[in-house]
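This is the structure I want to talk about, given as structure tokens.
One chain of protein is taken out of this complex; the other chains stay put.
The block that comes next holds subunit A.
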Amino acid sequence: GDSWGIFTFLCAALCNLPALPALNCTEELGAGQSIQQTYDLTRYLEHQLRTLAGTYLNYLGPPFNEPDFNPPRLARAERVPSATVDLDLWRGLTDNARLAANYRAYSRLLCYLRVLDGQVGTAELRHRLAHFCASLQGLVLSIGGVMSSLGYPLPAGPPAPSGAPPASNDFLKKMDDFWLLKELQTWLWRSAKDFNRLKKKVPPAVVTLRLEARGF
């Protein structure tokens, strides 16, 4: 379990660092296989999140850990990027837009999770969060890698999380955490579908042509 995540993260990091002319790595992988790897990583993260969310919601205590808990969405929670999208709009997304939406979402979610990491009480929770953040970082790099290999520009970095006003009380803070985990879960479900669609539309042959065109 642990080693798998770290391995993937290292691989994604090494193979996708823009500074390295890691052409051998990308050439061998091809965007098709990178998309497959990114898809696999989202499934792995989804699995990891289930355990993490269970532990975290128990730490927050009731009503957050109750299965029927279905609170209304408060306006302040909108700062966390939402995976929810109109069906036809989602279908019509270009490959670039689809990848960019994923990249932006996970970059921001990662920032918020890191803030969370600094605040939680128990050692077990800190360890799980740290592990999850590492895997999530791997996912962001993996998506970035796919975008680069397809010739798309990476979206601008996420805004600093301190831009949003902090929660005024303990309960509201917990609500923020609850929604953060929910959005993360929904994004991972959505990404599986996004990458399924990309898999079909980007066969490995296309990438070879692109690499040749860039003179590699």
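Assume contacts are C-beta pairs under 8 Å (C-beta built on N, C-alpha and C of every residue); 3 or more make two chains touch, one makes a residue touch a chain; residues count from 1.
Here is the rule we use: contacts and distances are computed from a predicted model.
Missing chain, UniProt protein name: "Ciliary neurotrophic factor receptor subunit alpha", from among "AP complex subunit sigma", "Ciliary neurotrophic factor receptor subunit alpha", "ACOX2 oxidase" or "Vps72/YL1 C-terminal domain-containing protein".
Only one of A:83, A:139 or A:202 touches the chain withheld from this view, namely A:83.
Touch with the hidden chain on the side of subunit A covers residues 43, 68, 70, 72-73, 82-87, 90-91, 179, 182-183, 185-187, 189-190, 192-193, 196-197, 200.
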